[in-house]
Structures are given as structure tokens and as C-alpha cells.
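Before I ask anything, let me first share the structure, which is written out below as C-alpha cells.
A protein chain is absent from this complex, but the other protein chains hold their places.
Letters are used for the chains, namely A and B, taken in the order the chains are written, and counting of residues starts over at 1 for each.
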Amino acid sequence: MIIDHLEEPLPGSSLRPTPAGSAYTDPAIFAAEQADIFEQLWNCVLRADSISTAGDWKKVTVGREELIIVRTRRAGIRAFYNVCQHRGMRVCTGDEGRARKLQCGYHAWTYALEGELVAAPNLTAMPDVDRREYGLKPVHLREWLGYVWVCLAAQPPDFDTEVLGEVRTRFGEVESIDNYGIEHLLLGETKTYDVAANWKLIIENFMECYHCATIHPELTEVIPEFADGLASQRKNGEVHGSSFGEDIQGFTVDGSAGVAALPAIAPDQDRKYYAITVKPQVFINTVPDHVIVHRMFPVSQSRTIVVCDWLFLPEVIHQSLPIEKSVELFHRVNQQDFEACELTQPSMSSAAYAGGGALVPSEHHIEEFHTWWRERLRGESRVAA
Amino acid sequence: MIIDHLEEPLPGSSLRPTPAGSAYTDPAIFAAEQADIFEQLWNCVLRADSISTAGDWKKVTVGREELIIVRTRRAGIRAFYNVCQHRGMRVCTGDEGRARKLQCGYHAWTYALEGELVAAPNLTAMPDVDRREYGLKPVHLREWLGYVWVCLAAQPPDFDTEVLGEVRTRFGEVESIDNYGIEHLLLGETKTYDVAANWKLIIENFMECYHCATIHPELTEVIPEFADGLASQRKNGEVHGSSFGEDIQGFTVDGSAGVAALPAIAPDQDRKYYAITVKPQVFINTVPDHVIVHRMFPVSQSRTIVVCDWLFLPEVIHQSLPIEKSVELFHRVNQQDFEACELTQPSMSSAAYAGGGALVPSEHHIEEFHTWWRERLRGESRVAA
Partner (left out) sequence: MIIDHLEEPLPGSSLRPTPAGSAYTDPAIFAAEQADIFEQLWNCVLRADSISTAGDWKKVTVGREELIIVRTRRAGIRAFYNVCQHRGMRVCTGDEGRARKLQCGYHAWTYALEGELVAAPNLTAMPDVDRREYGLKPVHLREWLGYVWVCLAAQPPDFDTEVLGEVRTRFGEVESIDNYGIEHLLLGETKTYDVAANWKLIIENFMECYHCATIHPELTEVIPEFADGLASQRKNGEVHGSSFGEDIQGFTVDGSAGVAALPAIAPDQDRKYYAITVKPQVFINTVPDHVIVHRMFPVSQSRTIVVCDWLFLPEVIHQSLPIEKSVELFHRVNQQDFEACELTQPSMSSAAYAGGGALVPSEHHIEEFHTWWRERLRGESRVAA
């Protein structure tokens, strides 16, 4: 919905091309994206406090893999493929649970929360079974902003530079996102959207505001500058938050007041909206009194699950302060955006879009995303092939 | 259902082969048919008077493309791909509507009914945007028999010789189809059939009457000669309509009288049924008091949408004269035929049909269709490849 590029709109008035329509419809391209992007990079998968007690586990899907995220007793949170190393059955069934150990229901192979094989029928008669080698296959994991991030790659990209540093830099001064204290916020609401569109359409939609005047009446009421479609995050080399309208009291569906502002935000973060895309699957949106985080989970070339969290101060949640109007604003924005994406997806296979579409000047920065996407596919595909 | 070949049954008693079963089941062959047949030739898509007022539009599907058919103010009817030339969203949503201009709901790019880009946010700041180049992508269009016919090919086949001349010639004397005044008739009933069969099975079924005695009891009652399976449209070099039975009063489900005959039909067109296949997707059937038109829209190698129209004189429609028994006759024929096609489709993938089936002498003319089909695929595939 909101652009996150580093520079102001490029000068000039020309239209720039997008990828060909087949980029959004070809199952082979989607398989390459799963292999080379989602299964190689860091994915934000769930809120760490949603598995708060030792033994709590949840299932998540990253790329084409089902994972277990489990809180251990002494080793923090761990992530594993949900695949028994004996004959392959799903170790955890259902979506979540709490367990002392992770036991496969087929032949009772039993794993510690930290992953190693600790018991199995007749295991003592199999002395050459290495309990680490036959432990659950682990996945790299980091915690940041209160979320669990995982990476399926054998050699993951460096989290500190690739994710954390990139986000801090792009957000403004290095520490500016830290002012929101996102890791200390609590979940006020979460909504899941099953979107019949390619994940790249959803990112492109988030990266521009040329559509805001057409489809987001509530949002452009709250942030009038979005109506002109030129919602840059940078102006004259400075970070630029998008200002609330003069008579707007809060980031709510009717502009009425929200809850109290987060305590550590800077003066120039008050009455402002900031947004950033953390490729490949996260959008972070901040306003003075709450933070909205989108996580995308691509299912096929034409289907993407999007989970959106609304995060508030603990006292807001504990005191059940009213957050409905805050939630409703971005829920409407989400619905409006995803409907547009769903009405775009079918055209991607048309001969009339075989050569791709056009980016107007205020969308030119989307080319950065397309360049990144082409480089990820090109480089990794060759390694994988 | 009815043969439309130019000659009488070939002499001889041999069985002739059909294409291999894979011709009816292979997705690659179906894709080639969409590309080389349905997206290259003229398709009959809708009744022109169904979009009667300037601004009326309807969506249709031709080959793998969704099109908008719209009546303009001064330029007659136009057809466009339903794809915004900016970022590709469907310009028209829903199945039909009426509009002063065609506006995309994503970024408000706005097109005249004649297709050119007439407005867009910040368009005046983009002086090098050619409003014709970025207009909706047009499709060739002709009106004939009161129907809109469109062709997706860049260079469409000549309509006058390929469709119009061919139909008139095959129907008998050049003007004989004109006697029915089909372009002046009104729609009395339309029915849509979702048939789980390959489109070629439906054409082959329409082209022979060897099955009539087995599956069409009502039809063979009305037209007894169909019961012998040799329903040629030509005898001794003359056009041959199929005669009603002696005690039959009209082309109705029980042989009772229909409505008044169309005023300009010739004496030898009275009490007779004529039929023709207009490849690749139209069947025209005429009887003295009405005309039945089938349009086929292939969806996959094993699914075809068939729309059947029953057309009557305007006074019949305006006075609400009884047409139910007329409609019911061919509706039953349709149901009987499509059930047969649906029970044939699954066998097409059997090893017992891998070499194809057999045409009896009264079906030999279907080979003409198979030859035409092979030539269309062979020629165009090479050009396209």
C-alpha cells in the first residue's frame, strides 16, 4: 500500500515496464521463487509470545515446508521440519499444542524439545544410531521485534546485516524503529486473508500509493497526502513519515482518537505513519499508538495467505481499551488492496499483458523490487540447478 | 446432431478411423487448439441486441481471453481485452453493465467506450503517454445474423469469404439462409449447458444422425427420416432439408403446431429442418417458424460451455405467444446429445481407444472435420512456434 523506497520519485514522465504477465502465472517460476527466495531468506513466522511456556509448539509453513516452532526449557525457541526421521510421519499433528517431548505417533520415536532422538522402541539394541544425526532436522532461527524469524537455507544470509540493519537503515535513523519497542507490544488483533493473487502483486500494491485515492477512502481521509499518490518515504534525503490530516485525532477508521502514544517515539514520529517492506514477506507499519505487521505465506502462483497483526502496549490489552476503530482502518485497507490484487491476477495470463504493464513515475521505485526479484531467481537458480 | 456435409454418403461399407483418443484428452493439444483455432478464427459471442443502448457492455470469453463487448455512441459495437493497460486489473467486473466510460477500479485509468485512454491521475504530467497506444487493446469485430462475431488474430481471416460466403453456400443457394431474416428475430429463450466433454466430440455428435434413433425419440418422431441415420443435407447435388413427418404440425416436442412461419422463407424451406456447422464453434438450425443457434466455448480438454438460443419473430415475443413446446424439443435433443458426449469423454483416455474409433459410412463426412482440424493445428502451430 505504501512506498518504501529510499529516494524521491525519479524525474521524468515516462512509463516504465513491469515483468511479463507470465511472471505471475507460471508454476515453474513460482517453484523457483519458493526454492530461491522463500526457502533461502529469512521469514517472519509467528509472535514469540504465542508460545510462551516450555513445550508450547506451533506449526507454520515456510516455502513448501511444514515446520514446528517449539519453546524449549533452557535453549529458547527452536524450529524443526515436522518430519520424523524414521519413516517420515508428521511428528506434530494439529496446529499447536504443549508437550514434554515430541513423539511421533507411528512408531513412537521420541525427540527432546531441543530435537535430539531420546527414545524409540528397541533403540538400545541399535547402538550405531546417532541420536543427533537422527534428531529432528533443525532450521535456523532468530527472534526480533518479538517475532520468530526462520531460514531454511543451510547457510542463511546474515540476519544482522540483511534484515535488522536493512530495516533500521531504511526506516530512518538506525534506531528509529526501536523507538516503537515492538518486541514489548502485545497482540490486540490478528486477521488472516486468503488472497487469490500472486505474492508479487501484493508487494507491488503495498509499495505504491497511486491507487490510494481510488480505493482507500478512509485512509486518504486520515492521511490526506496519500490522495495525491506521491507518498514518498524520503524527501530531500530525509526520512519522511506521512502526516495525519489536521483534524485527525488518531489512526482510526473515522479519525477519532486512538489510545495513548507509545512512550519512546520521537517527536517527528508523532502524528505520522511509516511503512517498510522487509522482503520477501513482511510489511511493518507504525503509527504513534500501535504497529501493524503483515506476514505473507505464498501457496501457489495465484494464491497467498496474508496474516496481519495489530500490536499495542501491554496496558492497552490488559485494560481492554478500545482498539476496534484502529483495527478497522487497516482491515479495510487490507480488504481494498487484496480485492484489487485478486482482480489483477486473472489478467496476468492475457495476451494483452504478455509484455507486462506500465509503471507511472510515482511507481518507478517498484522497479527496485523487480530487479531484486530477477537477481534472486537468476543467481540461486543456477546454484540449485 | 445433424450432418452438414456437402455430399451424399460415400459409397462403400468400410469403417473409417477417427483421431486417437489422446486428441480429446491431451492438455497440450487443447492448448494448441485454443491458440491455433479459437484464438485465430471468428467466434460468435453474443446477440447484438443484448447490448442495445450506448454504454451497455458484456463480458465474454474467447479462447483463453476475457473480452468486453461494448456498444459505443457513434462507432457501433467494439470489443476489447478486459485488461487495464497500466497494471493489468480487470477493467470491467461483473458480467455486464452500462457505463459512460470504462474506468479501472485500481488506479482510475479511464477509457472511452471506443477504447482510447482519456483520463488517469496525473496523466497531464505524463506527456509522452500516447492515449491510443495505452488504450484498451482492441479485437476485430463483425456483426452478422444479429450476432457479434470477434476474432483475436492480428490478421483475421476474411469474414466475407470464410464465414458469410461459406455459410450461404453450404446452406443451399447463396441467399437461402437470408430468407430466415435471422438478424431481425428476437431471443425467446437461451439455455447454457456445462458439458464435461471435449468440444470436438460435440461437433462430431452434431455432424451425424446415426445416433438419432437411439437417443432422440422426440426428434425422430417429428422428422422420421432421422431414424434411418442417413440425414444428408445434400441429395443428388441438391440441398436437402429434412422433412417433417406427415402428421407433424410443427417443430415442437409433441409435433403440435408452432407459431406462424417466418414470412420470407421459400416454399421448399417450409416443413423442413436445415442445419449447418460454422466451424469452430457455431451450429445454426432453421425450421419454418424459428431458428436455433448454438455457440460453444471450450474451457478445457474435457469441458465445454454450450449456449443455445431460440429465436422467433418479434411479434411472437412481443405478444408472448407460446414457444415452450418449440424450445422443449431441442432442449431435450441438447440434453440427450451432451449426455452421450459426457459418457464418451472418459473412454478417450483408455488403451482400448488409443488408436481411435470407427466411423460407419453414414459418418464418413466427419473425416472432413478431422482433416480441417489437423490442418489448422499443423499450419498454425508452426507459425506460432
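Assume contacts are C-beta pairs under 8 Å (C-beta built on N, C-alpha and C of every residue); 3 or more make two chains touch, one makes a residue touch a chain.
Because the structure is a prediction, the values reported are computed rather than measured.
Chemist: I'm checking contacts with the chain that's been left out. Which of B:Gly229, B:Gly255, B:Pro280 or B:Pro298 qualifies?
Modeler: Within the whole complex, the residue contacting the unshown chain is B:Gly229.
Chemist: Specify the residue from the set A:Ser13, A:Gln85 or A:Asn179 that touches the hidden chain.
Modeler: A:Gln85
Chemist: Which listed residue, B:Ser13, B:Thr161 or B:Gln319, touches the chain dropped from view?
Modeler: Checking each option in B:Ser13, B:Thr161 or B:Gln319, the one touching the absent chain turns out to be B:Ser13.
Chemist: Determine and list the chain B residues touching the chain excluded from the picture.
Modeler: Contact residues on chain B toward the absent chain are 13-15, 18, 21, 204, 210-211, 213-215, 229, 340, 343-344, 346-353, 357-362.
Chemist: Which parts of chain A are in contact with the chain that was left out?
Modeler: Counting only chain A, the missing chain is touched by 39, 64-66, 81-90, 93, 105-108, 120-122, 125-129, 134, 137, 152.
Simple rule for what comes next: only the chains that are shown with their structure count from here on.
Chemist: Quick one: report the Å distance separating chain A from chain B, using the average Cα coordinate of each chain.
Modeler: 48
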